[in-house]
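Heads up, one of the protein chains got dropped from this complex, but the rest are sitting where they should.
Each chain gets a letter, A and B, in the order it is written, and its residues are counted from 1.
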Amino acid sequence: MSESGYKLRIAQSLIGRGKVSRRDFIHLGLAAGLTVAASDQIFVTVARAQPQQGGFAKLGMAHGATTDSIDPAGYPDTFTQTAFSGAMSNGLTEVNAKGEIQPDLAESFESSNAAKTWVFKLRKGVTFHNGKTVTAEDVVTSMRYHMGGDTKSAAKSLLESVSDIKADGPETVVFTLNSGNADFPYIMSDYHFVIMPSVDGKADWASGSRTGAFVLENFQPGVSAKLKRNPNFFKNGRPYLDEVEFIAITDLAARMAALSTGEVDYIGRADLKTLGMLKRNPKIEIIEVTGYGHYTLPMNVTMAPFDNPDVRMAMKWAINRQEIADKIFLGHATVANDNPIAPAIKFYKNPVPQHRFDPEKARHYLKKAGMEKLKVDLSVADAAFAGAVDAAALIRETAAQCGIEVNVIREAEDAYWDNIWLKKPWCASYWSGRATADWMFTQAFAAESSWNESFWKNPRFNELLVQARAETDEAKRAAMYGEMQQLTHDDGGSIVLVFNNFVSAKSKKLGHGDIAPNWENDGLKMAERWWIAQA
Amino acid sequence: MRLNSVAKTVLQRLGLGLITLFIVSIIIFSAVAMLPGDFAKATLGQSATPETVAALQHEIGLDRPPVERYFSWVGKMLKGDFGSSFASRTGYRRTVAEIIAPRLYNTIFLAVMTALIAVPLALGLGIVAALYRNSWFDRVVNTVTLTTISFPEFFIAYMLAFLIISRDTFAGTEFAQSLPAWLAISINWTLNVVPKFPTLANINDETPFWDHVWRAALPSITLTLVIVAHMMRMTRAAILNMLSSPYIDMARLKGMGPMVVVVRHALPNAWAPIVTVVAFNLAYLIVGVVIVEVVFVYPGVGQLMVDAVRSRDVPVVQACALVFAAAYILLNLIADIISIATNPRLLHPR
Partner (left out) sequence: MTSAEPLIQTTRAHRVRRTRRSRMRMALKNAPLSAWFGMGVILCYVVIALFAPLIAPYRETQVFSEAFAPWSHEFTFGTDQLGRDMLTRLIYGARNTIGIAFITTTFSFAAGMTLGLLAAMYRGWLDQLLSRAVDVLMSIPSLIFALMLLSIFGSSIPSLILIIALLDSTRVFRLARAVGLNVVVMEYVEVAQLRGEGPVWMLRKEILPNVLPPLIAEFGLRFCFVFLTIAALSFLGVGIQPPSADWGSMVRENATLITYGDVTPLLPAGAIALLTVAVNFVVDWFLHSTSGLRDEK
């Protein structure tokens, strides 16, 4: 290798750290015998692939309301989640791009006593934005904020199995659970469980002083939130950006236009209908990640006619999932099989047979249930998920071919979760998905769960659920989860239509690594993980 | 004598206005109370449990009976306190006043900016159309303005946004490639003459004045297209009506030019209906622009109120409704005063 070639390689590695300017690099490239265009191309490619320090990114979020606040009891949508949980705060653990759990504010964690006791060791010397050092006491008060009778936290039910939390010295926190849970660290990665400073024994969320990569500078609820880099952030080199601004753009068309005209550098939840036009723009890239989120149509198995398993089976065969994936989600969804566990999740096993649209089978099960014809009401609103009303229109047409008359009722979007979900015999619902099979099953399928949306109480399923949770032998666990997935598929009351993809779009000037599948916006942590690539 | 009776009318109307505001507050309060769900259930959404809902209801006082809540609100209101948003928590108070103030400023900013464009434009077009009635100009103006009010507002807004996007993308579309080259080039050129207005009118309290104007350009143009037709047609009709009066014939006979006749003689007497329509449209600019706010992400009061209704944030809904009602009442009052001032006969309506 010539001397200039050698220099060029060193320079390439320096670009990543932002130490070589474009102009200097092109000079080196010319010396090494490259053309200006070629060395420029190398510079751009390397620069994009390597994290760069500095810059200001404007991120368009699909949500945002004037009632938003930095209170972690809430965080109802992607605006608050990405800006206040992801960018401003940290939990004990986080999920990485491969979907694996890893320590975040904790340095390590381990379990004992058949996964009933969990010990989290904190990183040393981490400080809040106000300069105070993070102690085990802060962790305990932050967690207690979501527990107890008078909490207003939406995450209360996640900690229901926790019987005790205590600090063991300044850097160790011990959780004691009622029953073993091998996946407890995953629960700690939930976006509500951010660590806040403890003031007089109470979690102080209102000051906004957290541990995250960014410090809140200006927040106008329902409009925007501006954050600047935390110079004392505990992860080396991160964050890359100097400043981020989250902008609430709830109207789809407005969001698409804002990205097209360069008003923002990123938008969450891109419009699938006009994605084709966006792709034509050379400055824009589409990001698509298959997540854990799924759309369901829960049937209340305690009410007629859904108390009959054959009727449930007939319904499952009367729906054209592929058509829904193609038309409602324009192909940006993966057909599901009445199993809420996403393919990317550990212990996933696809039940057999694959449920698809088959009028013969639907009629067969209907006959088995002693019926020729069936008339059912389906309550939907786009509040359940965008496209629910259209999906119901498609189901109405396919079910009609099986002798099932589906009467679609469009419910009010307001208060949908309050008045329709868990109340009407058959409705539409959405789950953003959980990182583990146990978590998902415990919340939406366990007999005693208040969100058991189909009111399904299968004894075998519930027995397996408790056993599998505390089982540490991976092979046995896999077998148990496999059986449970088959049970929800065969007997369960939830029709799982499709798994959604997170489709977002960004300007090419934003760079990023692999994207986490657990939540939207790179696991809500895009502000911490992304950078502005030069050029 | 005349001034006195004008003052009396104004006072009377203001009194009636206060009563109206009071009734509006009762109606809005009951309507929000009748909406399914409440703030606690709406914010907790899918993840609500009975205990968390009860705890939240207790904190914001929703566990008290509605009548009691209403009167405590009225009590505070009379002392000039708009109360706190339900989004407040212990140690983190968010007063309604501080939530509404910047939004109201934005709303008024957009309304004034639009009015400064739309009203002179409408009057000018209306006068010229009346002067050259049934000419091609009259017809074109009529048809174009009619067409713009025939489209839903959001549609006009999207079309304008599309125009801005097309500046960059038009040349690459299949449509452009299917056109003859000279046409494609000239369309592209025309598109590039259009300033690159921002499609996102997100502004905050730090936005400098001229930047605010620049960002509010597209919403303002959309609203102008929506309201010009109505005002322009009224101006035209009122002037035409006046032009058929005998005193105008007189003025014409005296040899005055048509423009002079319109501006000096017809217009002063045609003010009453024009002012009424202008006031109506200004009221619309303040009260009715929620859709344009949503499409351009402009943080105004309309969007705030829709948001607050969705989340059942009663104090904010109430305050927004009162602001809107007050704006409506005041603008109508001003319009009446101007009408009376220009045509004293209206003081004693039959």
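Following the convention adopted for this analysis, a residue touches a chain if its C-beta (ideal position, glycine included) is under 8 Å from a C-beta of that chain, and two chains touch if they have at least 3 such contacts.
Given the structure is predicted, the values throughout are model-derived calculations rather than measurements.
Considering the whole complex, the residue from B:L123, B:V141 or B:A161 that touches the absent chain is B:A161. Within the complete assembly, B:N241 is the residue of B:N188, B:N241 or B:T342 that touches the hidden chain. When the missing chain is restored to the complex, the residue among A:A154, A:L227 or A:A257 that touches it is A:A257. From the options B:P152, B:P195 or B:P268, the residue with contact to the unseen chain in the full assembly is B:P152. Although one chain is not drawn, the whole complex shows that of A:D183, A:E245, A:D271 or A:E453 it is A:D271 that touches it. In the full complex, subunit A touches the hidden chain at residues 252-253, 256-257, 260, 271, 273-274, 276-277, 323, 326-328, 330, 382, 389-390, 392-394, 396-397, 408, 410-415. Seen across the whole complex, the unshown chain contacts subunit B at 16, 19-21, 23-24, 27-28, 31-32, 34-36, 142-143, 146-147, 149-155, 158-159, 161-162, 165, 173-175, 230, 234, 237-238, 241, 273, 276-277, 280, 287-288, 290-291, 294, 302, 305-306, 309, 321, 324-325, 328-329, 349-350.
By definition in this document, only the chains that are shown with their structure count from here on.
Separation between the centroids of subunit A and subunit B, computed from CA atoms only, is 39 Å.
Against subunit B, the residues of subunit A that register as touching in their complex are 65-69, 71, 74, 76, 149-157, 206, 218, 220-224, 247-251, 253-254, 257-258, 260-261, 263-264, 277, 280-281, 412, 414-415, 417-419, 421, 429-430, 450-451. Against subunit A, the residues of subunit B that register as touching in their complex are 35-37, 39-52, 55-56, 58-59, 85-87, 89, 91-92, 94, 99, 102, 158, 161-162, 164-165, 168-169, 172-173, 196, 198-200, 202, 204-206, 294-297, 299, 303-304, 307-311, 313, 316.
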